[in-house]
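One protein chain omitted, others in place.
Right, chain A next:
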Amino acid sequence: MSIWTIASYAAWAISALLLGWMLFDLIRVGAVYGEDFLMSAREGEDELLQEAEEEEGGRK
């Protein structure tokens, strides 16, 4: 068996591992967290703005 054949099997194995992990994590996250929370990102809002507003509110 040549080095290239071994590398090819290793590539399949690593790919399966990485894709399997992503799929597992995707399902796990869906089971642990609520959908409303996962989809709570809103365009035009960000945490830097939120933090700045909180700081401003705190000063007042």
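Simple rule for what comes next: a contact is a pair of C-beta atoms (placed from the backbone, for glycine too) under 8 Å apart; a residue touches a chain by one contact, two chains touch by 3 or more; residues count from 1.
Keep this in mind: contacts and distances are computed from a predicted model.
K.L.:
Given the options "Putative amino acid permease YhdG", "Xanthine dehydrogenase small subunit", "Indolepyruvate ferredoxin oxidoreductase" or "Na(+)/H(+) antiporter subunit D", which would UniProt use as the protein name of the unshown chain?
P.N.:
Spelling it out: the chain absent from the display is recorded in UniProt as "Putative amino acid permease YhdG".
K.L.:
Could you list which residues of chain A touch the chain missing from the display?
P.N.:
2, 4, 8-9, 11-12, 14-15, 18-19, 21-23, 25-26, 29, 32-48, 50
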